[in-house]
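A protein chain is absent from this complex, but the other protein chains hold their places.
Moving on, here comes subunit A:
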Amino acid sequence: MQSKKVTITYYDEYGVWPHLADELSSRLPLRNLHWNPSIQRPLRTIQSLDVDMKRFTYDSAPQPLLSVQTPYLNLYFVACDDNDSYRMSVKRQIKAWMDVITTKKNQEWMLVYVAGQDTRKGASYLGLKTSVYDKIKNDFNIGKRDRCVYLRSASSEHADSEDWVDFINKMKDGIMTSFDAQVQQYQDDTRRLDLQRQMPGWNYCTFFILKEGLAHTFETMTLYEESLIQYDELEASFFQVLRDKALAWFGHVGGSSPGDDSSNVLDFKKKPYRELINKNTISVFDFRSYLFARQCFLLLKLQRPIETCARAQLFISNMTVTIKENDMPVEDYLESWIFSACTNIVNECEPIATHLATGNPDILPIYNAAKADLLILARKQLDKLGVKHGHLPDSTPFNMHIDKNVNTKKRFSSGAEVTDKEPMTNQKLREAVVSREAFDKMYMALSTRAIKGYDQSNRVRSALCAHGDIASFKFAREKYDEAARILDSMTWRYGDQHWSYIENALLRKCAEAQKKLGNTRQFLECVLTLLKNASELSSEEAEFYTNELLDNVQNMEEEIHRQFSPIFIVSDVVIVDDFATVDQTNIRICVDNKLPKALHFDKLSLNLVGNEPEHITYEINDQTLNAGLNVFNLSSQTSAAGEYVVETCHLQFGKLSFAHNFLHEGHEKHILRLNHDIQKLFVDVEQPGSVTLGERQNFAVSIYSGNENIKEGTFLLSSLSEGLDIPLSEEYTATLKNISDETSHTIILQVNESGQIKLPALTTDQKIGFLISYDGPWNENQFRIRSKADYVTADGSIRSFHSADFVDILIPLTVTESSIFGENCIYLKVEASCNGNIPARVLGSCLEPSASYEIENQSINENWDLTLFPRQVSTFVYKLKKQGGSTGSLQSKEHFVVKYQTLQSEVEAGIKAKLNTKLKEHNLGQHLNHIWKHIRKEFLSHIDYNDYGLTETVRVKYFDAEVCESFLLHRDLKTKVELLDLIEEFFQHNAIISQSDIRKEHPTISERALSFPLDVPRSRVLHTVELILPNDTYMHVNEPCEGTLKIKQSPYWASEESVEDASSFFVYEIEADYDNWLLSGKRKLKFSSKVGEVYEFPITLIALKTGQIPLPPVKVHSVSSSIFASTLYINSAQQVLVRPKSSTATFFVEQQQRFVQQRATAVQTPYSETGHQRAALTAVDEVVGN
């Protein structure tokens, strides 16, 4: 569209224009014009301005108001060399021209003097004569402004001299001056008119024309921005007027002229709009079309395609309302108009946008989005038309855009009227309505073009929407595979963000398409997804799809896996193991079926994860899942104890399976504490009641059949502790005991190839007990072992038992032994003491004979009750004799067997029995093992058993509800509270327990036996030493007494292999006490000795004191360190009476001299002085006999 140009008139009386025209047009358009507005506007620069040259005419017809083509500048070309002719005629002519010009408002004028080649500019040399140019200047220049220009004619060589520059500049000045004046004029006028808005008779149209004049003025000067502002202001005031309902002059809505429905909205010359406005006859439709067209025109001039599209959107929606509200004379007017408007605008904007994008690709996404919006809008018109004319079904999404209210109204009011209307005039649409092929082509073209636009502008969701429409379109055209392909690839995008309503709308189509295509699997997947969003489905639909699901689920070939939620919801996972209601541990889960119909499922299973075993599955088969809440009790083939995390839940319908993972991030772990099924097979492993130290140790395994009939089974015990090794043996001897009638018999358990012990058939209430030996470190007092039993019950179900627990290994007593050899017997002293801090009751003891020794004498006491406290020692002495007769079945070592019971086990057994009774009363017996384990650890470890041993009462002071609660976790609240209350009550009642109480509760005190192997030497080199004195009852002091040391190596203790005449060297040593004895002879002597031989060594002893004096001890050592020699000293601890000498002495203590004499005699005495003096000083008469 051509824009307006600035008009300049010229008056060419002298025919110079042809000479100048080329020159001038080469300098056009004018460049760099500066507008310095006189009011409140910043300086504007106009880069380039096109100018329209027109010949001036005198026909002074008054300028119509509507004309916008007012000249800005009037030129008068003068070519006159002659002063006279100037004075005569030219001046007058100019004057006449000027008179006309100056009457015109806001128009500048300029006189152009065109000089001939010889004409000189300016004054003559002498200044006598003034030139014509000077004269003109003098005559016509008013004020300061120089409105005269001097030009040389075009043929001149100096054509491009400064004259031309001057001329152009003055032209620019002139244009700007007159422009500024015009702007000011318009602004003043509009402001005045605007102020009168409230006055009666004010006319919007007049105002519009006036203001638009300003806009035109700006437009002429290529100041499009300014111009657009004027239109925007006009639009705003239009709406203002509209709101004030002062639009009396818009009598009719309009838009009813032929072709209005398809005309180009951007064409503002389609109708004589300005005239219509001026005449106050314009319709609202036309007026707004015109206003919009003008705005778009300016926007496109400003190269703003994005804004154009955006404004178009708003304009179209505004107009939609107007058109809708009025009955248009053309059928499908609205659709046709919107479609035309959209396509027109896109067509206009497209080239500009592509052009702009080469310089600035950033605008493309935004433009594409706006464009795509318009295209989609156009396509929606196709939707509506398609539905109306039967090209598309009357269903979503095609009928989505049809206003139901309007439609029904129309259908109601005008059944026949419809035909009266003219057909729409948009050719393309008419074609589409007539031909389905054209319709389809257009539909697809618009959609794909819109998708392309959205894709380029990153509007994924809008593109998705269009894709969905295409799929629906394909579906309507029964191109099911295409529809299914598109839908398959996109529906999840809605589902992903929970737009299930839309997803469902698409899925319905997808499901139907897949069904028609015969893709059962895909069909079912669609149905499942639909059912997933069942909350958005109507109940009939839900039922329909459920039926579809059920009908098809059996025909599936592959498996389909789906999430539980939201079709099914699992909740409330609770253990039910009280045996009043169930016969084995059950897990009760609640499945909420959101489908409106009952379903029959094959299997519902719940997987738990824990330690031993790592996985347990609880399941239930072949049940019906009703609509709504369902409760199922799941059971397991595995009996296990411990804490288990609920991992997954599976629901199986044929090939279709639903899974729910409980271990999702963010969700709390659901932990269940399982107890062993106490009524099923149960395995107990403990330290055996009788322990023999020094041998390989055993675990005592007891397998209880519970209330099960077991056909066969296997059992495996494996180690979980470091260093503990459980070697396999070929077979085990076991006792099979009927618990009810206490009968038992021995059976042999075989071990199969894989190392498992085979279990025999068991009936209810039977127990198999056997020992399994192990190798492990001695100092450990706990081993962790795993026991696992797999078995088949009589009714054929395969079950298993798992447990992994600590087995306490206690040796609460220690013994030390020592032995003393006699001539033909040995005395054994055994000292027993507590090993640790817990007192033990010794209930009996005995010494078991060995192959070497028989017990000649022992005090067997079976019914002892001796409490042995720590740091106390109990001593047992036995006399042993060498085994005489057959020694066949006896052990090689003597064993000291203690029957005992620690006070701890006594107390604990008592409390446990009490607790068990208590729990069973409340039907909570299944928790005993778990609770006991913790109670023992937490509350009973503080009991002072020494105190109990002394006072015979237990004080359980320590009860902490918080601790108690901590081990009761992972059960349902009811069970937890029940147990907590129960335990608390139990401890309140049993804070002090007496021994009799305990014994009453647990009358059969489980006796434990410890068997200690003792080291009694088998053989020794035993020397019998006898000191033979002449008189072994008395002797005299200071008198030598000659004796004989008789040493004999005893044959009784000689080891059998050393019978041959090997002699070895020994040393005897008399350890005389020199205070009492003087010894003469060999105090220490090495001698060679042989079994059975007697050696005699003479010694002399002199007693130094009187009284009963022990004989000096004698020992025999072996020279070589390899032979252990012991001595049997017959005279050991024998005392001999030492008498004084058998002389009498009378002393008279009269004179001093006597002492002196006596001293002299003392010197003569050959014996020691001290001895003599003492003897003298005793002053006692002694009669020495003999």
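The rule we apply is simple: contacts are C-beta pairs under 8 Å (C-beta built on N, C-alpha and C of every residue); 3 or more make two chains touch, one makes a residue touch a chain; residues count from 1.
FYI, contacts and distances are computed from a predicted model.
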item	value
Name per UniProt, for the chain absent here [options: "WD repeat domain-containing protein 83", "Aldehyde dehydrogenase", "Nucleolar complex protein 3 homolog" or "Trafficking protein particle complex subunit 2-like protein"]	"Trafficking protein particle complex subunit 2-like protein"
Omitted-chain contact residue, chosen from A:Ser48, A:Asn347, A:Gln497 or A:Ser797	A:Gln497
Selected from A:Leu234, A:Ala369 or A:Leu736 as touching the chain missing from the view	A:Ala369
Full-complex contact with the absent chain, from A:Thr102, A:Asn458, A:Ser892 or A:Ser1120	A:Asn458
Among A:Phe239, A:Trp492, A:Phe1065 or A:Phe1147, residue touching the chain not depicted	A:Phe239
Which of A:Thr206, A:Asn264 or A:Thr320 contacts the chain that the document leaves out	A:Thr320
Those residues of subunit A which, in the complete complex, touch the missing chain	239, 242-243, 313-314, 316-318, 320-322, 324, 338, 366, 369, 373, 377, 380, 396-397, 399-401, 403-406, 454, 457-462, 464-465, 494, 497-499, 501-502, 505, 666
